[in-house]
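Excluded from the complex is one protein chain; the other protein chains are retained at their positions.
Moving on to chain A:
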Amino acid sequence: MATNEIQENALNNMGVDKTPFAASMLFPLFRATLWGLTGYFAAAWITALLFHTVIVNPLPATVGYVVGLICWLMGSGVWEGWIRRAFGGKEAPTYTGIERYFRFGPDSKSTAVRYVVLNIVTFFLAGMAAMAIRIELLTPDSTSWWLSEIQYNQTFGIHGLMMLLGVVASAIVGGVGYYLIPLMLGTRNVVFPKLLGLSWWLLPPATFAVFMSPTIGGFQTGWWGYPPLAQNSGSGIVWYVLGAATILFASLLGAINIAGTMVYMRAKGMSLGRVPIFVWGLFAAATILVVESPATYTGALMDLSDMIAGSHFYTGPTGHPLAYLDQFWFLFHPEVYVFILPAFAIWLEILPAAAKRPLFARGWAIAGLVGVSMLGAMLGVHHYFTAVSDARMPIFMTITETVSIPTGFIYLSAIGTIWGGRLRINAAVLLVLMAMMNFLIGGLTGIFNADVPADLQLHNTYWVIAHFHYTMLGGVIFSWIAALYWWFPKVTGRKINEFWGKFHAWWFFVFFNCTFFPMFIAGIEGMNRRIAIYLPYLHDINLFMSISSFFLGAGFLIPLANLLYSWRYGPKAEANPWGSNGLEWQIKSPTPYVPYPAGTEPEVVGPNDNYAAEAKEPVIWVPTPSK
């Protein structure tokens, strides 16, 4: 392609560092780990000495966490890459080669790749926790030979929190979105590149703290962290609160970049109507984080204050435990839309290119994405119908069920796009279609959760577990892997193995449904969630679910192996292997450190989903206008 040749020649002259990997490049990671651990233990011990307590108590654990986090960040390169320069110190060198993946820096692409790696690692660790849960449920009472009830509680709490905040919260937004948003909008980087870089470096210590929470007493509350149980079930809850708050803050830094980049940095000619649909999905998710996460932050800090400072927000004579539920769910219901809206947008981004047809009802699809994000702000109460007054129930039931309308726009747009088209089904498209199927089941069963009479029966049963996994695992994770496959050539310049991609998709689809569909039945039959010991009449169905889950879990090794092998040995991909009109595909693959050379800008001159034979190129390259 002519434009790529122009880019290639100019970019080759920029002298990008092509030094092969060397162990010394890992120095910032080692330094960050050393400084972080030293900072943690020093601060925690000093605090324990000053307050005549032990290091695992909530106050030393909190002080240690904060100091350790700051030390980790400084060690990762934040000091020389940002702080020193901000105070008028000398410039840090720019790392343009492999080394940039292992230290703090402003490149959104390497930040995104780091997100993918961390999400995969977290997914496997939290997945091991899921396997431990299913082993426990192989028999009605496995506490004598596997996890005790307390260990079981800790395990499902860590599994839930890490899968949600450590994986699905950032899998698509971070790993896919941060890579693509500048390229799709026609800019070289996001609006605040260093803030985006910082967002990733906040995650490893937060994730590590949550996984390590059992070492300081664990927590028994599940991923909700409800008081007063939170204050009475082990100091590990402190790391739960701090870890969750840190991850949410990292999400916020990303959200500011998404919103700011979309509003202010679109390429010339890219009106709001021409903004790629995936960016609209990211923007809808970002607005939720900016507007609604403050409620949950305040809840987390107040919960922490109760534990370390002696306030009584949720316990004691002035405590209002129900207020925590309001604060928590004010974000954490909409948070599921932060997870799923970018997944919806992935469907709508991939299907037009795969079917070579324009996105059907594009305006309605955008309205659907924005509509879900707006309605989602007002319905968290349906998570605790069993704990609130009657007056609130019909209001929140109605608003919740209304969400199905904008969601319907998105589905109709997707179906209308492929209707009558000739869909080229590769592994990514197959996973998108499966995600649509899974989410349809998850969404329809959600209506029963929202409906008060049904919810009062189904609350805290395995029905809810099934519904949630159909939306998150079946909807988000399927779409995430689809996105990794689809944009793999953009990042690596190579293609994945299509056979193993499709094989895994079917394996995943079959065992996912075998694992989670029976949970609807088990829930209706009376299987409560979060119990280590259940009644014997539920044994057979639990046995089936557990065995299916082991196959499902083992199946994730297939895409991992496929990605790793293809990254090294996969067939070389052309610059635009799917024939997509997306702006990101008009740039050289794999994307160079600087996506396109100095003095050149993209200008959008048409819609990016017009695949008619006579359609003109949607993008032209023009010289950067002089200021």
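Here are some notes:
The rule is simple: a residue touches a chain if its C-beta (ideal position, glycine included) is under 8 Å from a C-beta of that chain, and two chains touch if they have at least 3 such contacts; residues count from 1.
Convention: contacts and distances are computed from a predicted model.
Missing chain, UniProt name from the options "Aspartate carbamoyltransferase", "NADH-quinone oxidoreductase subunit L", "Branched-chain amino acid ABC transporter permease" or "Cytochrome C oxidase subunit III": "Cytochrome C oxidase subunit III". Only one of the listed residues, A:Thr298, A:Ser404 or A:Asn528, touches the absent chain: A:Thr298. Which of A:Phe30, A:Tyr264 or A:Trp506 touches the hidden chain is settled by the complete complex: it is A:Tyr264.
The hidden chain makes contact, of the residues A:Leu125, A:Met212 or A:Ala323, with A:Ala323.
Taking the complete complex into account, A:Val191 is the one of A:Ala43, A:Val78, A:Val191 or A:Val275 that touches the chain left out.
Checked against the full complex, the candidates A:Phe27, A:Trp45 or A:Tyr593 give a single residue touching the omitted chain, namely A:Tyr593.
Within the full complex, the residue among A:Ala22, A:Leu272 or A:Ala309 touching the omitted chain is A:Ala309.
Along chain A, the points of touch with the absent chain fall at residues 14, 86-89, 91, 94, 96, 106-107, 187-193, 252, 255-257, 259-261, 263-265, 290-291, 293-295, 297-298, 301-302, 305, 309-313, 316, 318, 320, 323, 327, 593-594, 598-599, 626.
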